[in-house]
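Provided herewith is a single structure, encoded as structure tokens, for subsequent inquiry.
Shown here: the complex without one of its protein chains, the others still in place.
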């Protein structure tokens, strides 16, 4: 069994629902299992023990939650410095109210997480357009679970968005299984 | 009378509708008038004669239309090199199908245009959350007119989005009127 | 006297040096004074009492320091929700080791801060190319103080970068003085 780590922060439970859907997707791939951790609790050991890493965050002020950033600054950065994660696989997802009707800043939120994924030297898994429910599911960078309607009423992430998150988790797990033990990057 | 230039490209007329709404907003401000030009037709002289510049684009493959980029590379860049536009005012807007439900890449599209606005040394005008119809109108960077519904059926930009574009045009025009002739940037 | 708030986080003192240079620039503008606060200490009251806000951060893993993000999530976001800062003026700056020779991710770091500036509804002040020492000073989004040389030896931010930070502070202060009490944004 190989492991994919899912790290997230959550305020009202929406990003947590997305994280659990991502994990369900990982676990649906033969030979792969998900380890789900809140950003405050995930450790270097969790990262080192995983073939893939998926990081999710609420969109706050058009970028990632500060707790996710603290995890990146205080846990991921040490492994970056030591080149310990190169050649693994990574992905991102977000959740947010979506005020404005265009994702509420989810793209820079995703990219500021993906920055960390790239710095660690992970192969980055996108979200293809033909994914079932993509129409309501996000961006090319990963799934986005909208948690509010147009009037900013909190309605929670939809099943459509959760299904996209599950697909994304499975895609990342398959990519992680494929590259595990292979040498892609030669320094 | 002081002028604000609106430059855009359009495929099916949606970004053009947005451009016209922006222009309507500019013209609604006393003492200000809009000059609306397609990207292929806008010139250095148009830029030099304007106190503000608003650039709009369809979102294609999650960034700006190539015709807008050609305008930036071949017309704006010369004025950048000569420091001719510093201290004026700028803004951006986009239109797109919105596939994925989170703006379809409009944020990087807007930012890759805003990059040019910043390089030219223009004060950048955001889109405040309290703008009427903001809920359906875009992002903090500017108005976004979604032209398709969830099933990618082309329904055209909504009146709500057009009203946001008009407000944005007026905001940029007021900012341009305010800073015209003032010295903000000292090299 | 009108106030511009400078908020920053620092690890080894480089971003702090940049913050102090920005403040020096603000104070050089007649009628304007700087209030300099660490991200952990800046309050809503500080923001409300200021005509302009400049936020600076070390570049960590290619985005802003988590303490700056915590300030944005826990202090700025409340004022965003209440539309309390619309029409003021904002700017950004960063400092970092610059590993890789291309800013080490400072652009997304700057943009993830600028996202917050835009969400708050602040006019955004760029860094024009003709600014003295721009060649060694950063990006169109704002000053960048490189703190290490090519071998990642910590040499500290240069006087050239500090001089750019000072110019930027003065530019933001002049813009803040100009728009103070004016009505640019009509909702």
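Letters A, B and C name the chains as they come in the text, with residue numbers starting at 1 for each one.
As a working rule, contacts are C-beta pairs under 8 Å (C-beta built on N, C-alpha and C of every residue); 3 or more make two chains touch, one makes a residue touch a chain.
This is a predicted model, so every value here is computed, not measured.
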item	value
Omitted chain - touching chains that are shown	A, B, C
Full-complex contact with the absent chain, from C:98, C:121 or C:169	C:98
Contact set of subunit B toward the excluded chain (per top definition)	60-67, 69-70, 72-74, 76-77, 80, 105, 108, 111-112, 115-116, 118-119
Touch residues of subunit C, complete complex, unshown partner	62, 98-108, 111, 129, 134-140, 144, 146, 150-152
Subunit A residues that touch the omitted chain in the full complex	80, 83, 86-87, 111, 115, 117-119, 121-132, 140-141, 167, 170-171, 174-175, 178-179, 182-187
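Going forward, only the chains that are shown with their structure count from here on.
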item	value
Centre-of-Cα separation between subunit C and subunit B, whole angstrom	24
Separation of subunit A from subunit B, taking each centre as the mean of its C-alpha atoms, in whole Å	32
For subunit A paired with subunit C, centre-to-centre distance based on mean C-alpha positions, whole Å	29
Residues of subunit B whose C-beta touches two or more other chains	111, 129, 140
